[in-house]
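Dumping the structure here so I can ask a few things about it.
One protein chain omitted, others in place.
The block that comes next holds chain A.
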Amino acid sequence: MAAAAARLLLRSVSSKDPVTNIHASLHNSFGVTLLKLFPSCTFKPKTQKRHAAHFTFHPDPVPTKYGSTMKMNLFQSVTSALDNTLSSDPTAVIFGEDVAFGGVFRCTVGLRDKYGKDRVFNTPLCEQGIVGFGIGAAVGGATAIAEIQFADYIFPAFDQIVNEAAKYRYRSGNLYDCGNLTIRAPWGCVGHGSLYHSQSPEAFFAHCPGIKVVVPRGPIQAKGLLLSCIADRNPCIFFEPKILYRAAVEQVPTEPYLIPLSQAEVLQEGSDLTVVAWGTQVHVMREVAAMAQEKLGVSCEVIDLQTILPWDIETVCKSVVKTGRLLISHEAPVTGGFAAEISSTVQEECFLNLEAPITRVCGYDTPFPHIFEPFYIPDKWKCFDAVKRMINY
């Protein structure tokens, strides 16, 4: 099920880049020809054109301390991290559905040719098997990098992640562990992914002691955080915002480097209001901060949480003590979302500093819809409105 759906989505994602995917471009031009041949099927740009992206990617400054850099998008920076790992760690293996030919999102392109089919290989189509196999490989002494094709399809492996991976070290008194396991999965909305190619399941995992959950906001973070997940001695889930795979491009160091886990990053200092987000939503919030400054004269401090579990309480609370207001935003549904955890912790720690109720701008408590996506997501206008209300509180 996952594979077929993935191919469908892959075509639409990759259609922006005709050079790297011949199939997609063939299919596209063929489709266009068909449409032109059929007289009643004319283009109506206003209604037919897909809704514009809900965010603008903000590249980070070029990193200077890790040596030479290369222009990479997010999927290429993931490949670069995997390449670095396979070359330095002979036990490292990469597996999942369709990873051998390069992956449905191109994240493993070229790795099988470079490192061999015993190190980069397809598994049967079975998520509980992939994670169980990965745990076992880690227990057996390998560095196991498992791919779940979409975060939406990680739920069949929920038992292996929650009851097994997360508890391996604890329950054995540290006799055994699967700390060398990393699970990567494409994550978040993509414009047209509907119910099962859009989910952000991080909060389901945030309730599970023993695992780490990480989401990067761009190529530089993706590589550094993924390498940290792989090096970390605990099982990690690494969610890759798939809408950024091609859209986000920046200068990424070619050599390996680590960005520490459980550390939030303050991207922009501010004095009136703290905004916290992760993944794609960080870029939405950066835009909101600019709008707040321009239209309201409000100075926002923008924080990328980066690690969901265990999260960086200190950085967030320090910021709220300074600003007195906190806005948290995520794509996932609001009830039971991770913003609730952040909100109640900050309320406990910063009660005397808070000048307005902590506000959450999140997805609604519905499944992720297809045609209604523009109305569903917590876009910059919903967030901007929340800032306005908080400032006037």
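We adopt the following convention: a contact is a pair of C-beta atoms (placed from the backbone, for glycine too) under 8 Å apart; a residue touches a chain by one contact, two chains touch by 3 or more; residues count from 1.
Throughout what follows, contacts and distances are computed from a predicted model.
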Quiz item: Under which of the names "2-oxoisovalerate dehydrogenase subunit alpha", "Autophagy protein 5", "Trafficking protein particle complex subunit" or "Ribonuclease H2 subunit C" is the non-displayed chain listed in UniProt?
Solution: "2-oxoisovalerate dehydrogenase subunit alpha"
Self-check item: Sole contact to the chain not displayed, among A:N163, A:S271 or A:T366
Solution: A:N163
Quiz item: Among the options A:G191, A:P310, A:G336 or A:P369, which residue touches the chain absent from this view?
Solution: A:P310
Practice problem: Among A:C126, A:L354 or A:I391, single out the residue that touches the unshown chain. | Solution: A:C126
Quiz item: Of A:K71, A:R171, A:H370 or A:R389, which one is in contact with the hidden chain?
Solution: A:R171
Quiz prompt | Which residue of A:A137, A:I358 or A:A386 touches the chain not shown here | solution = A:A137
Practice problem: Quickly run down the residues of chain A that touch the omitted chain. | Solution: 7, 23, 26-27, 30-31, 34, 38, 91, 93, 101, 117-118, 121, 123-124, 126, 128-129, 131-142, 144, 156, 159-160, 163-164, 167-177, 179, 209-210, 212, 233-234, 262, 310, 313-314
